[in-house]
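One protein chain omitted, others in place.
Lettered A, B and C in written order, each chain numbered from 1.
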Amino acid sequence: MVVPRPGAWRWFGVFAFAFLIFTQTLAILTSPPDRDMGDLEKILYVHVPAAWITFLSFFVVLAFSARYLWKGREKDDLLAAAAAEVGATFNGLTLLLGMIWGRPAWGVWWTWDARLTSTLVLFLIFVGYLALREFVDDAQRRAQWSAVVGALGAINVPIVYMSVRWWRTLHQIQSNPNTMDPAYVLGLRANAFAFLFIMIYFIHQRYVIASLQRATEHAAEAVALGGQQE
Amino acid sequence: MTRNWTFVIAAYSLTWAVILGYLVRLHRGRRRAESAYDTAMAETRAGDR
Amino acid sequence: MTWNEDWGRISAIARKDLITERRSKAGFNSVAALGVTMLVLFGFAFGPDAQALRDAAAGALWLAILFAGVLAFNRSYQVELESGALDELLQYPGARWTIYAGKLISNLIFVSLMLAIVVAAGIVLFQIHIPSAWPMLLVTLLLGIVGLVTLGTFYAAMASRTRAREVLLPLLLFPMLVPVLLAAMSASKALLGGDLMHEASAWIRLLLGYDVIFLVAALFAFEHVIEV
Partner (left out) sequence: MTRRRWAFVAAGVLIATFAWLLYGGIDKNIVFFLTPKELLAKGAAGYDVPVRLGGQVKPASVTWNEKALDLQFVVTDGTGQIPVHTSGAPPQMFRDGMGVVVEGRYGHNGVFQATSLMVKHSNEYRPPKPGQRPGEMYKTLLDGSGP
């Protein structure tokens, strides 16, 4: 088990946060108030990137889980777990920001819309994933099981989306980039990249912690076996 | 309009609270994991001798 | 590795589980009683108004089956874990998916019998008018429990071997079952109401697709779950 040590990553973290501050200031200052929503439109630059990053993180979970099942390398398991924790954090943030936006824009904190419901179910699936990791002590068992749960959870998400769409929203027309003024697009894209950098930094940090913990466990086992290290 | 700003400020504060909160959690976790690792390695070396 | 050998293993495991269940009738009886009790509680919740009860019947039935099913899934592994028989079972040569298939069949039979009791009680308690399209309703019920049991048997293989099995199984299983429960409830509700919107068949097709996807995925992934 190779333990990563800080180096260039620290500077990447500093850069990611500086970039986020820059893009958020840019978006707040340059975006004109929307015709219907007024200044509420500014929530776009945190809510939408958070949602994109959520989906991206869970896609990362799926990719590393699949590779773990295929190759069986511990590194992939730890990376999948790190991405799941970061994804769940952004998922919770997305839901809360959506509520803060929904209240003034639609008049309700919550509604049983396809987007909202499936995002909530996604959150619950990955809360279950993280709980499973907490409750399983054996490292190999934890890795195998959470890889399977992560992959199955990812399969379920499009089905949830589809089913709740039929259930409530009756073919609401999807939003698309054409419905957005160019004045908003730049700020949104810049913020999406800032969130992406933050996500990468977080996943890496979480992964470093997990691999340090694993290395500590290995060392403790070695001591218990009378210092017979290879 | 002022009421809208309340929601915007709430949204941005929440975002930063979550991101910074998670950052602090990661930093603490990292420091703890590093010291635990160093202790464990010191013990292994002591065991070797 | 022939099909006959695999089938022999599957049927042996299914038969063994069912015999164990039959010998200890207490298990089935208490789970079925729990299902009926749930229906009574839902009856209180939705009030004495007969029309309101009929509207809520589909949802109440499926939730009663869900809660009773969760108990059954954990039980199906617990007996073996307590006696250490699962480790012995894994010692035998042969494909591991056959263990899953065997347990799936025994759980399907178990839950179907329970479903029959719960539905019979529901028809009386919720004053359901049986619709003329009852074969469709039967198909819905069957596809619904196939989806429920497929994932329930799969997740119980993990949850029942952890410290917190009572919490962990519902926590893992319920979010995964959202589509199957939603589709089963919506189809049942539409059929009980006469299916004027012609929406039942779409829900049934969703159920069928869901069953196929998760049956294949579970059969394939089970090996990774059971071998550690």
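As a convention for this text, a residue touches a chain if its C-beta (ideal position, glycine included) is under 8 Å from a C-beta of that chain, and two chains touch if they have at least 3 such contacts.
Keep in mind that this is a model prediction, so the values were computed, not measured.
Shown chains touched by the hidden one, complex as a whole: A, C. Note that of A:27, A:159 or A:200, the residue touching the chain absent from this view is A:159. Across the interface with the omitted chain, chain C contributes residues 1, 55, 193-194, 196-199, 202, 205-206, 209, 212-213, 216-217, 219-220. Counting over the whole complex, chain A has residues 34-37, 41, 44, 48, 106-108, 113, 115, 155, 158-159, 162, 166, 170-175, 178-180 touching the chain that is not drawn.
Assume only the chains that are shown with their structure count from here on.
If you average the Cα atoms of chain A and of chain C, the two centres end up 32 Å apart. The geometric centre of chain B is 42 Å away from that of chain C, both derived from CA atoms. For the pair chain A and chain B, the distance between C-alpha centroids works out to 16 Å.
Only residues 155, 158, 162-164, 167-168, 171-172, 174-176, 178-179, 182-183, 186, 202-203, 206, 209-210, 213-214, 217-218, 221, 224-225, 227-228 of chain C touch chain A when the two sit together in their complex. On the chain A side of its complex with chain C, the touching residues are 69, 121, 124-125, 127-129, 131-132, 135-136, 138, 140-141, 144-145, 147-149, 151-153, 155-156, 159-160, 162-164, 166-167. Considering their complex, residues 3, 20, 24, 37-40, 42-43, 46-47, 50, 86, 89, 92-93, 96-97, 100-101, 103-104, 198, 202, 205-206, 208-209, 212-213, 215-216, 219-220, 222-223, 226-227, 229 of chain A touch chain B.
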